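Not every chain is included here, but those present sit where they belong.
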Amino acid sequence: KFPTAAVTPSAYITSFLIHCRIMRPDDANIAGNVHGGTILKMIEEAGAIISTRHCNSQSGEHCVAALARVERTDFLSPMCIGEVAHVSAEITYTSKHSVEVQVNVLSENILTGAKRVTNRATLWYVPLSLKNVDKVLEVPPIQYAWKELEEDGKKRYEEQKLERLVTKQRNGDIIFPVFNPEPYTVGYSQSSLIHLVGPSDCTLHGFVHGGVTMKLMDEVAGIVAARHCKTNIVTASVDAINFHEKIKKGCVITISGRMTFTSNKSMEIEVFVDADPFVDEPKERYRAVSAFFTYVSLSKEGKPVPVPQLVETEDEKRRFEDGKGRYLQTKAKRQVQMQPLTQQ
Amino acid sequence: KFPTAAVTPSAYITSFLIHCRIMRPDDANIAGNVHGGTILKMIEEAGAIISTRHCNSQSGEHCVAALARVERTDFLSPMCIGEVAHVSAEITYTSKHSVEVQVNVLSENILTGAKRVTNRATLWYVPLSLKNVDKVLEVPPIQYAWKELEEDGKKRYEEQKLERLVTKQRNGDIIFPVFNPEPYTVGYSQSSLIHLVGPSDCTLHGFVHGGVTMKLMDEVAGIVAARHCKTNIVTASVDAINFHEKIKKGCVITISGRMTFTSNKSMEIEVFVDADPFVDEPKERYRAVSAFFTYVSLSKEGKPVPVPQLVETEDEKRRFEDGKGRYLQTKAKRQVQMQPLTQQ
């Protein structure tokens, strides 16, 4: 997993990156479990830095790498306050206009020295010109150790490109407040959060970092999950997220979440991000991102416990069936992928 | 409290706003009680967003709504780490150049589902042009469900306008450090805090958000109260605050607090905010805001306990008598207002 002696220092500096950070009380819930959103934000920061560095490694027009997509991410084991997160990022594929970054997160218990894999994530970035944010620049190609690595990368590239086209259609729904909802219905736990986009949320272009958006999405999803099952809850996974539309500094963003599905021990929550460029733009409010988060409910001892079943209306039943479909599909995929993760 | 089915979605989006956030360790004191300042900041954020959105809802010159005044605010019940704050904001009155926003804050214990009203606040905003910050724009009028609502609003508008004129006169005092103060004198607990105004404290205009200022004011007042009575203390109320002078990015602000009055179980603390545009401005240091905060002292079990009485000099006696006047006036007002809160 670490570069071998054969890698020269200068190549090493652009194509590989290591980062440590101690987890603080504000990164975690009251039970001491670090929020999935905090981890997603760290992952995205590492990805943005390594891909921006790579895309500026050849002389030419300067650029910032913008997050286009995060592949489905599983949270394999919880991280706690006081542990050190080790984030390592590596560029694994480059197409003409995009960069694939693989990020691994380990959590280290400093007192015992024990390390556990927390996450593996794959992110896609696109270099946007600093002078003209609508211009996508070319990506310098990377060298592959084996030809197979390039071919596998190309396959992943084609797959995600297709999926991004498909999801562009969805995205119509709006969540309205419900007056006096029944327990365990969708309206009972649905929640929303507003955020005024400030300078520290933004890239050099003045657009919101993908990691900031994901952290807020996880925050809303966590509130929905906790209101539904009234226990300590943790993020188990996030479905692939596509970032179709950028969000500009000065916008107000509304992040809303609602429960779409419950299995015996997990909950699926759909999260929408709507951007309202309400001040200096002629633009209308628009849907910027949407995603599905899966949470599990934990007992005081940290063991998964059953989740109260969702009570649905007609409309919600359709969404429940869709959610069940995704749940079974993921379960099936996971069984297929149980062979050891080699290069991935 | 929630909009009825008769409200159309688009009207709903501009005139009503809901926001949830989990309270984190940094939002609270060591006893786990959320700081009044954290709540005031959330309230002001919601107010700024809804009024800015409303003032930009008609085509014309773009603007940002700036906080002009917050009416007296009572903290009815404490909020704790891990609870979810629900903030809902609504525009309740518009004059030609100002907007009145009512904000309600509920705290929800996620584990039990119990909700309690924490605060009700009334804020006044003024729309300032984005191109010329000294130009106040016109506010689009809202529709009232009943004629009485408009009349009541107009009355509130006239009252606060008068009060704002009056307070513009006060504001002369400066707090000097005292060498070797006696226990329980004013000098014994007086405190000050400096803050360099950074970009994330500011609006799109580059002026400090009212909520940021109020949070810092509560922080200083809390230090004064804790140093006086050496117990767990919580914000009980804040007197009306007028924001006469804007504070610009790059200023240093000094927030100073001193005790002015103690009753049996409460303390009144006066807080001054002085802005020092010390770098790129020819302007002198000036008083930007001042306010009175009331705190109560709590035992380890969370019950109010007696407060050590303030020991005063001649000058301080005058301020004590003034404080006593405000205390009795508030007490009397509260008894009058004990009839159910209808619209307001």
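Chains here go by letter, A and B, matching the order in which they are written, and residues are numbered from 1 within each.
The rule is simple: a residue touches a chain if its C-beta (ideal position, glycine included) is under 8 Å from a C-beta of that chain, and two chains touch if they have at least 3 such contacts.
Everything numeric here is computed off the predicted structure, so don't read it as measured data.
Asks: Give the total number of copies in the whole complex, keeping in mind that only 2 of the identical chains are shown in place.
Replies: When the whole complex is considered, it contains 3 copies.
Note that only the chains that are shown with their structure count from here on.
Asks: Rounded to the nearest 5 degrees, how far is subunit A rotated relative to subunit B when their C-alpha atoms are superposed?
Replies: 120
Asks: What whole-number Å value describes the gap between the mean CA coordinates of subunit A and subunit B?
Replies: 36
Asks: In the complex of these two chains, what residues of subunit A are touching subunit B?
Replies: The contact residues of subunit A facing subunit B are 25-26, 29-30, 174, 176-177, 179, 191-194, 196, 198-200, 219-220, 222-223, 226-227, 230-231, 250, 252, 276, 278-280, 285.
Asks: Provide the residue numbers of subunit B that touch subunit A in the complex, in ascending order.
Replies: Answer in residue numbers: 2-4, 9, 12-13, 17-22, 24-26, 45-46, 48-49, 52-53, 56, 62-64, 81-82, 84, 108, 110-113, 130, 199-200, 204.
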